[in-house]
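The structure appears right after this line, and notes come after that.
With one protein chain held back, the other chains of the complex are shown just where they sit.
By written order: A, B and C. Residues from 1 in each chain.
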Amino acid sequence: MKYRGKVIVTLKPGVFDPQGVTIRNALHTLSFREVEEVKAGKYLEIILESENRSQAEKRIQEMCDQLLSNPVIESYSYQLEEIKN
Amino acid sequence: MKYRGKVIVTLKPGVFDPQGVTIRNALHTLSFREVEEVKAGKYLEIILESENRSQAEKRIQEMCDQLLSNPVIESYSYQLEEIKN
Amino acid sequence: MEVANGLNVARELGLKEEEYERILAILGRVPTPTEIAMFSVEWSEHCGYLHSRRWLELLPREGEFSPLRGEDAGGIVYDDLAVVFKMESHNHPSQVEPRQGAATGIGGVIRDILGSGARPIACLDSLHFGPREDERSLYVFRGVVEGVAFYGNCVGVPTVAGELYFYPAFRGNCLINVMCLGIAPREKLTQAKAQGEGNYIVYVGNKTGRDGIGGCSILASQEFGAEERRPSVQIGDPLAEKCLIEATLEALDTGHIVGIKDMGAAGLTCSTSEMAASGGSGVEIDLDLVPLREEGMEPWEIMMSESQERMLLCVRRGYEEEIIQIFRKWGLEGEVIGEVKDTGRVTIKWRGEVVADIPALELTRPPVYTPPRERPLYLDEVNNFSLEDVSPPLNYEEVLLRMVSSENLSSRRPIFEQYDHMAGINTVLLPGSGTVVLRVKGKKWGIAVTSDCNPLYCYLSPREGAKMAVAEAARNLSACGARPAGVTDCLNFGSPEKPDRYWQFVEAVEGLSEACRFFGIPVVSGNVSFYNENPEGAIFPTPTIGMVGIIEEVEKVVSAGFGEDDLILVLLGETKEELGGSEYLRIIHNREEGPPPRVDLEGEKNLQELLITLAEEEIVSSAIDLSEGGLALALVESSVTEENPRGVIVDLECLGDMREDVLLFGESGGRALVSVKGELLNSLQRLAQEQNVPCQVIGKTGGEKLVIKKGGKSLISLSVEELKNRWEGGLGE
Partner (left out) sequence: MKFGIVVFPGSDCGYDCHHVLSQVLEAETVFIWHGDKNLKNCDCVVLPGGFSYGDYLRAGALARFSPVMEAVKEFAENGGLVIGICNGFQVLTEAGILPGAFLPNRGGRFICRHVYLRVENNQTPFTLLFAPGEVIKIPIAHQQGNFFIDSPHQEEVKKHIVFRYCGPQGEIDSRYNPNGSWENVAGIVSREGNILGIMPHPERAAEEILGSEDGRRVFLSVIKWWEDKKWK
């Protein structure tokens, strides 16, 4: 079966996010004054073959732990959907 | 009212994604051989004050069009949720 | 505000019971939590040099070039300029979070240079990792290189040189030593002092958050073991650093800055106490004025925070607004947070209350320890190698190909190409083989920089290894025509509380000191990193040397590559029957054994003088020093380092009847390979004789092959194109 994992990686709360701050400042100068905070993260879409849903889920989690995020500063979440041809 | 906009920016279909390819290769060396494709994108979380939902939506869209994505190569999608204290 | 169980808190923060007693005596009362925190960071190994201070006094501070010693970064004076440089470690943070660890390492050392009032113009990175087969080591290695590239490129200071080695001993504890070099008109240098009652203490840069709290005393001085603490990692913001560089230099130009100090390890604690102590005054700080990024921060958190991209200034009263506006113009924070007092004390207020009040001098006078040390037993075991133990290879071509493509000897191009090594348009001799040379705009002279240390030698003999690191660095510089002028060092060792590790440390410092003294090169700055251990033991002792040289006429710089055909190849220096500690033994025979090559300081010095003269008198067409991989690797590098590789024909017969593998791959020091035009050979030989340097003609350049024979016997005949591909592809990155 084929699956699409949609992974979002963000900085943990309290970790300094210079990109987010800079983007917020830019939005302010563009007169989006109502913006209070911006957090910058990563989005990854992973297409993989797996026997079943729970196997796919397990593998996506392993990828996140080992490579896609750094547990010291980042956390992640994901959604999984089956790809039907 | 306070809202959280969750914006995902991805490369348009057909635009070559070197980052995605690099990550896929790295996953392969880590023996995630079942991965067929990786697409890399950006995730941005925007916290903003707005009168109502449709106003917030309009503003998020403007931000995406003006700054957060480059329409030549990227497309975006977003979700909006109300933040209750 | 007192703590009932002050001793427990002190212990938790890494202070010893006797240290706590001393704090009680200094204050004459029970310390507040903020005070305990402040003492704990100032008296940590990382900031206070408890175990190393006594030995660092051995290092020579004077030399041929007049040294300059500031607070953070030392340097030398040449012409009317100060050349300031300093090396720092960022080992533990990088092991935990490679990308940010390396990035903030670069950021930190740049601010050290900036704090002296100099404009940073170049960085170097000396990197050591576990083998790349090891998944975690590979991850750390790639993350670190990415971090250096990310931060260094963005901040606009070129990373021009460095080192990269892989040894199993660095598994679980990598070494990230970064160096920065800056220049300033000599009279523009600024000190890290607060002076003049009523002058203002001004905070500039990024806001303060909870980053790296405890990172200094707890993270940096704790071995990586079973119970791992989750550190709060610092995140680098190179854009802010870039703006901080420009704003600080602009502010210094106003002439209204009395003193300046970077906020690195131990943040506000270190900067306030050291500025007060070296200015012979006191400071009073109001923490409510410090720009904060997070809510609810405790006073001790603010004092210990290691948020990056911050500096502390002492500004002449009446000019604070002008200075603050400069920083705000660059998009940075700028706030008056306190003033200079003549109390001699660091007084910290928070919400109207005094939360700390300590004599500044006492904070900066941590205890000194010299625990027992003992020669480790392994030394006898690993220093028994004799030539009979290995048989010479049958196929030298195969051996050479394996060596040129090995992870420690292959080209570093895949690494330094990821670094913007040309930013600032000063890099005259680009990285590739050996030394990198920077011009100084508007001057005839230039600056050469290198970093060196062979950790395996140091493991086999800390003293000889340290001497060799100095010798190799100096040889590197002189090969391109530069005169060694100053050293900065970064001493990476295991736990000083273990006698065998402490012995290694003291031996290395003595070796380092002896070599620098002999060559007349002052040690102007440096850094000590202890507790580099993983569950399997200590790292190889690694006293990394950063050396800076001056080349009088930068246009005469000599590069390593063979520039044309029909040049005569000359080997300078004596080849001894030494194979111990060599990469050849490691790679081909799988033995990490010694003794390592012995250092002949006299011979090294003669060679250096000769190389400098040869460059100045424009006699040689190329020069490269011999180091890891010996003569064979030097030949390959000079052949293939240029865009178009060039062949050579070499005969080893004249080098005596030693074994061929010794002649090719032995790593005896004090040697260099030069190429010279036929008509200049005589002058070269005459100068070599005058300098007492052995000198042998071993071949000439030309053709498309690297051919090495010994008398009638052909050892190697390989296409230089193939060698180039193997060498450049060795890292596989």
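The criterion applied here is as follows: contacts are C-beta pairs under 8 Å (C-beta built on N, C-alpha and C of every residue); 3 or more make two chains touch, one makes a residue touch a chain.
The model shown is predicted, which means the values in this text are computed figures rather than measured ones.
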item: Among C:P131, C:G156 or C:G703, residue touching the chain not depicted; value: C:G156
item: Missing-partner contacts on chain B, residue numbers; value: 11, 15-19, 21-22, 42, 67-68, 70, 72-73
item: Residues of chain A in contact with the chain not shown; value: 18-19, 22-23, 26, 29-30, 40
item: Residue ranges of chain C at the interface with the undisplayed chain; value: 149, 153-156, 237-239, 242-243, 330-331, 416-425, 427-428, 430, 439, 441, 554-555
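The rule is short, and it goes like this: only the chains that are shown with their structure count from here on.
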item: Inter-centroid spacing, chain C versus chain B (mean Cα positions, whole Å); value: 40
item: CA centroid of chain A to CA centroid of chain C, Å; value: 36
item: Chain centre separation (chain A, chain B; CA means) in Å; value: 9
item: Residues of chain A touching at least two other chains; value: 67
item: Sequence positions of chain C contacting 2 or more other chains; value: none
item: In the complex with chain C, residue positions of chain A that touch it; value: 11, 14-18, 22, 25, 67, 70, 72-73
item: Chain A partner contacts - residues on chain B that touch it in the complex; value: 2, 8-10, 20, 23, 26-27, 30, 32, 34-50, 59, 62-63, 66-68
item: Complex interface listing, chain C residues touching chain A; value: 96-97, 99-100, 139, 206, 209-211, 230-237, 239-240, 293-294, 307, 331
